[in-house]
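Just one protein chain is left out here, and the rest sit where they should.
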Amino acid sequence: MTTEKHLSSEEIVKSFENEFKNNITDIRVEKRTQGVKKTEFMHIWMRVGNNVFKEAVRHLAKLDPYTHFAVSSGYDAGNTIDLVYHFSIYHGTRHKEISVNFTVSLPKSNPIIETITDIFPGAIISEQEKQEMLGVKIRGIPKDTRVFISDDFPKDMYPWRRDETGPQKMIRNLHKEAEQ
Amino acid sequence: MKQQITKTTYQLPIGPIHPALKEPVMFEFEIEGERIIDVNVALGHVHRGIEWAGMQRNPIQILYLAERICGICSYCHPMSFALAVERAAGIEVPERAQYLRVIQGELERICSHMLWAGVAAHEIGFDSVLFLTWQMREKGLDLTEYLTGNRVTKGITMIGGVRRDITNDMHPKIKEALQYFKDNFEKLRHIFLDDKTFKMRSQNCGVLTKEDALKLCAVGPTTRASGVKKDVRLDQGYFAYGDLDFDYVTPDVLTGEVHGDVYDRIIVRLLEVKQSIDLIEQCLNLMPSGEIISEPKIPKLLAILKKLNGEGIGRMEAPRGEVIHYVKFTGQDSPYSWKVRAPTYSNVLPWIPMLKGGQIADIPIVAASTDPCMSCTNRVAVVHNDKRYELDKEELHRMSIEKTRRLMT
Partner (left out) sequence: MRLSMLPQVFVQMFKKPFTNKFPAKYTPSSTTRFLENVQNGKTKINPPVETPPGFRGKIQYDREKCIGCQLCIKVCPSGAIEFKPEEKKIKIFLARCTFCSQCNDVCPVNCLSMSNEFLLADTDKYSKSLIVE
């Protein structure tokens, strides 16, 4: 695991920029320190276009064959649905791990994104969760079932959305019901 | 007329409320005789809508909501949230507060691993060890109550630091508890690692290979026992871990070889208890003086967070693995988005390769060896075909104890 060369965060960002030109925007490299000795750690944030998303994930997996996929989070940003994928590379050596986060914007009228379970088999639960919570369609997902919500929950209601498909009708305020 | 004898497999659901697992998970096993051919796991039974509830509250209220996600990891969830908020807002935490956070985290790790050791012994059928380890855990809980005010829901986190200090007159009590743990550690190590009962039940049982652990992105002691060096405290570091002197804990530190079975997981967890005691002593010696919180006036802190626009992630090493929180602020009272990922989320999928090829009576100990915490996670299920019958918790537990007795004679 330590035989590959570890790139620095500037080199990583440059390799992405060279490969994908202007499909990557909003790049931020944050450096923070901790402890008395002020050890540094880096977080890289990028906004990746939907058309190059799968290629970008493959490019990241080439940088480190043991890339770790943590989780994917998502939120409803008005006209679009934004998904944020959290990865981390170069684990195994002290203080060398870098967190890489991809933000992908999907239009609400057509929220389709490619699956990454062929590169990361452990991502299946995250992808099933996005399908049921936000109404995103994952193309090529191996198992299309609900994971956290029970099967008798209405099919077109998405709990994390803030528009009319949100869970407003399903909320019960128990203390208000007790007063009545 | 010759009749073809067909071999069929049976379906065995071990349902949510009553598996021999202490946590609500649903398993669906496909078995042939006593051997397991295939398994499917289902989550979702403890879904409480916490992330949605968090989006209606301001960040200080979310700290206490996050504490109640899980009873055992009740320190790691609010701490990860505080880390995420501090990184999004650019708040600097004072150095003394970072050392205090390390001490509380390691104390929680000791208590959690002691609880796990008792549960693992109970699943094998060794109840006297359960009571012994839980009696030792009481000392850790008494120390927690002395330092924070409560045994389980510590309430010691604040964005920008901690709420209570450890003054010099508290040091003798901490040192006395650490001495008690050190004196009894050898007793525990002798029982768990040298005893023939534990060895014959746990060696070569529930094996997770290194390739599988890396592909399925497992975290925590489950993956370290398979030889993968993955630990957030050392890889990236947070709080004051960059100043302390320690290393990855893998089974070859003690025995020299790595098998990835249940016995290796026991080794990893016991060695981590020893490491935690050592880390707390290092912190007590190296602690700098200074402030314990960067912004003591809480209304001012709330005003800063209300105007904030940004996002951040916070990662921590809980006793079970890596916890990650993601938070996004857009200039309102409450955050726009909050995502929690507990370590058992990633440790659910490794159950499938671990249980295939094993026996039914091994299900409790293999599932307990990954230390699942379903309050942090959910379910998975799969079903197949015709014949199904149910085995409830007492039945599974009884089968596990009977296997131990069978192997002993």
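All chains are identified by letter, namely A and B, in their written order; residue positions are counted from 1 within each chain.
The definition used in the following text is that a residue touches a chain if its C-beta (ideal position, glycine included) is under 8 Å from a C-beta of that chain, and two chains touch if they have at least 3 such contacts.
The structure presented is a predicted model; accordingly, all values stated were derived computationally and were not measured.
Asker: Going by the touch rule at the top, give the shown chains the omitted chain contacts.
Answerer: B
Asker: Sort through B:Thr8, B:Gln61, B:Thr255 or B:Asn309 and give me the one touching the missing partner chain.
Answerer: Of all options in B:Thr8, B:Gln61, B:Thr255 or B:Asn309, contact with the hidden chain holds for B:Gln61.
Asker: Among B:Gly49, B:Gly90 or B:Gly149, which one touches the chain that has been omitted from the display?
Answerer: Looking across B:Gly49, B:Gly90 or B:Gly149, the contact with the absent chain belongs to B:Gly149.
Asker: Looking at B:Arg48, B:Lys175, B:His190 or B:Lys307, which makes contact with the chain not pictured?
Answerer: Per the contact definition at the top, the residue touching the missing chain is B:His190.
Asker: Residues on chain B that touch the omitted chain in the whole complex?
Answerer: Residues touching the hidden chain, for chain B, are 57-58, 60-65, 126, 128-129, 132, 135, 138, 145-146, 149-150, 153, 155, 163-164, 187, 190-191, 194-197, 298-299, 302, 408.
Here is the rule we use: only the chains that are shown with their structure count from here on.
Asker: Report the inter-chain centroid distance for chain A and chain B in whole angstrom, where each centroid is the mean of the CA atoms.
Answerer: Chain centroid spacing, chain A to chain B, equals 23 Å.
Asker: Which of the residues in chain A come into contact with chain B in the complex?
Answerer: Residues of chain A touching chain B: 1, 30, 32, 34-37, 39, 41, 43, 45, 66, 68-71, 73-75, 84, 86, 88, 90-99, 101, 120-125, 146-150, 159-160, 167.
Asker: In the complex of these two chains, what residues of chain B are touching chain A?
Answerer: Residues in contact with chain A: 43-44, 47, 49, 51-52, 87, 95, 98, 214-218, 228-230, 232, 234-243, 286, 288, 311, 313, 315, 322, 324, 326, 328, 336-337, 339, 341, 345-346, 348-349, 378-380.
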